[in-house]
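Have a look at the structure below before the remarks.
All protein chains but one are shown in place.
Here the chain labels run A and B in written order, and each chain numbers its own residues starting at 1.
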Amino acid sequence: MQQGRQLDEIRINKELLNGALETPGWWKWAVLLLGSVVIMGVVVFGIQTNKGLGVTGLSRPVFWGAYITTFVFWVGISHAGIMISAILRLTQAEWRRPVTRAAELLTVFSLLTALSFPVIHAGRPWRIIYWIFPYDFARGLWPNVRSPLVWDPAAIGTYLTGSTLFLYVALLPDLGVLRDRTTGWKHAMYGALSLGWRGNPRQWRLQTVAGVLLSALMLPIFVSVHSIVSWDFAVTPGVEGWNSTIFAPYFVIGAVHSGVSAVVTMMALMRWLWKWDNFIRPEHFDALARLLIVVATAWFGFTMVEMLFSLYSLEAQELAFRDMQMFQWPWAGLFILFLLTGFFIPVTMWLFKSVRNSIVLMFWTSILVNIGMWLERFLIVVPSLARKQPFVYTWGSYQPSFVEFALMAWSFAFVSMNMLLFARFFPLIPLFESKESQIFTTEMKIGRTTIPAVLREQE
Amino acid sequence: MVTQQDSPYNWGMVVDIDRCTGCQACVLACQVENNVPLNTENLYKQQRIYSWIRIERYWEGDFPDVKARFIPILCQQCGNAPCEPVCPVYATYHNNEGMNVQIYNRCVGTRYCANGCPYHVRFFNYWEPVWPESLRNQLNPDVTVRSRGVMEKCSFCVHRIRRAERKARGEDRLVMDGEIQSACSQACPTDALVFGNLNDLTSRVSKMSKDDRHYKLLDDKLGTDPNVVYLARVEEKVEEGAAAAHG
Partner (left out) sequence: MTDQVSRRKFLSMVGASTTGAVLFVACSSIPDEEFIIQAPVELPEDLVKGRDNWFATTCGVCDGGEGVVVRVMEGRAKKIAGNPDYPINLGKQNVRCDSALQMLYHPDRIAQPMARSSKGSGFTPITWGEAEAKLQEWAGSGRVTVATNPIRGQLGKVAGDFAAKFNGKHIQFQALEQGVLHGAMKSVFGADRLPEFDLGNARTVASFGADFLGTWISPTRYSTKYGEFRNAATGSGRGQLFQIEPRMSITAAAADKWIPNRPGMEGELALAVAAVIVEEGLVSDDNIARFTANLPEGALDVFKASTISLRAGVSEATIHDLARSLATEGPSLVIGGGSAGAHTNGSFNLNAIYSLNILLGSVGAKGGVFLNPDSPIDGLPSTATGASFADWEAELAQWRAGNINTVIIRGANIAHGLPRSVNVQQALDNVPHVVAFADVLDDTSAMADLVLPEASYLETWGIEVPEPAPGYQTVGFQQPVSTPARTRDGSSVLSDGRGFGDVLLRAADGALGAKTMKEFVDDAADTLQSNGGGSVTAPTASLLMRGLLQRGGWWDTNARGQTRPKDAPALTNLHADPEFSEPTEGEGEVFNLMPFASQALLDGRVAPAPWLQAVSDPITTAAWTTWVEINHHTAKRLGISQGDKLIIKSTTGEIEALAYPHRAVPPDMLGVPIGQGHEQGGRWAEGRGSNVLSILVDKKDAETGALAWAATKVRIINTGLNTEIAKAEGTVEAIAVEPGVPILVVEPGGNAKETLHHLEESYDPYADPNDN
């Protein structure tokens, strides 16, 4: 349905490679700024490792806080890739084309960031290898397969592998183009990375099949990754507010909400920073906003159901926990902020076409969604622990420390910096996908043979 | 839930809250016996104190008809312990003597077990514990000093159990009732804490655990199957009118 302008291939190449071949002036400053935040994060982590987790605001009983929240947050964001590249590809939503790569990239980097949070969070990060590595066969000292904390790395590792492969396979044709347009060490680098891509029909067929297969393989991951992350909480019978059967689908849909919103944020940034107005167009925002209305509403439904179910039990500390979460300052403030930013403000706004077509408004509403989604995870993780079981004597509270804020800032800087670094060397918008979308009906001459440019029928 | 056929021992404790006066003797005895780090003023304010056994105080009513009720809470050594399955590295596991055991060397400090434990009896070393040099003289050589970043909790004085079991093995017999006392039960002046082998039907702890007043914390709700059994506080119903007229 929504197609961009018809552009010639030369123009496409020129515009889309402007990140990789002609670095914009702001790039260096942006990377420098983000890089310094990243370095600060590393230093802070060093201090925390040296002094102990006492530097955080964690306590007893609130043993998990901002780090786990941020971990869940980034796993949620990583659903951008799955949603765009797998779901939308398999449902053949054409408007996805310009953003597939950026979404996959966001997935890879947010997963890397997410994976670092359990390490940051652990009391003895230097021993973290015990966690996933069966290091002592002789005594049968395996990691404990009953622990969701062992399922997490498995699920996330699978997702990360799949996404990386997907990203790479899709990058091959563009790497070929880059190889052909560069000289010197860059030529050599792109040459090695492009794995001898020549763009012959067999390679195209393999590349496409691989893309479709990977998409299909990622579908179960779509369901599993955030389900498993949700089980970190859901399987814990001792924590009211965590121990809920609704968590798996609730978390998955929430992840899609935040992931797709993150894609919107990113699209707006790409359009502004690289001036890709020809590729990222208001129609795309409109389409994503329509999708988001559906996703957000479904997610909101889950939120309500989860609250109703838990209140229905009328258990004392469940009530106490909800009471704190919804009615006690400052939690009540966060709760209202969460509802407004996560659902009411953005969804109400998206109902208007003018909003959906305004890139500025879409940018800010998508930011709001992710503020809301971070708060959602925070309001699940912390109040439940602060009101754990009817041992009122030990009920506590929590406030993140500077160190935790610094490492949260680190995670945002780390993802953004990596995206920028990537954009410096590789096209953020896939050349071939953009071209492909323009030439559904054409045939292509390669040497003496004529091949169909698309491998499927156009609707 | 866990079957313990392969050991003659199933260590357990009976806590008679009708006797407990909240005197804190057990708390300090445990602290001393198990090299539990000093609860500095800062640790208190950070809500991070270590107290492998603690006395919770609950209020009931208002002045003058007010009650302060005490209950000692320690690791319940759950037969079906919610802290165990969640530990990714098997640093906390169930042994065949009915105890939930913590291996400090293995612990990577995820604190997941502590979230899982419904009784709030797991204590995380947020900071490296410090003993002024001369005070290190008092450390119990039988018990590891934990470093920062690991979880710790009541061990049921496992080192005392091991010593007694080794002695008994050497003499080709089983550990006798009363031969092992945890540091807390040894200290408790009112005898509110009784430690022993639940597998031995003649032991004091087995008999007491079948008292009419026995109940287990949260067991009905969560099925944790604790090896720590509580005996209820006894109190006559207050008749109306007997209330003090103060002020």
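The rule is simple: a contact is a pair of C-beta atoms (placed from the backbone, for glycine too) under 8 Å apart; a residue touches a chain by one contact, two chains touch by 3 or more.
Only a predicted model underlies this, so the values are computations on that prediction, with no experimental measurement involved.
Seen from chain B, the chain kept out of the figure touches residues 1-3, 6, 16-19, 21-25, 27-29, 31-33, 38-41, 44-45, 47, 49, 51, 54-64, 66-71, 73, 85, 90, 93-96, 132-144, 158-159, 162, 166, 183, 186-192, 212-215, 217-218, 220, 230-237, 241-247. Not every partner is drawn; the one left out touches chain A at residues 61, 139-141, 145-146, 314-317, 319-320, 386, 390-397.
To be clear about the criterion, only the chains that are shown with their structure count from here on.
Inter-chain spacing, taken between the CA centroids of chain A and chain B, is 44 Å.
Of all residues in chain A, only 51-54, 56, 58-61, 63-64, 118, 121-125, 127-128, 130-132, 141-144, 146-150, 232, 235-239, 242, 385, 388-389, 391-394, 396-397 touch chain B in the complex they form. Chain B makes touch with chain A in their complex at residues 46-49, 56-58, 73, 82, 85-90, 106-112, 114-120, 122-128, 147-151, 218, 222.
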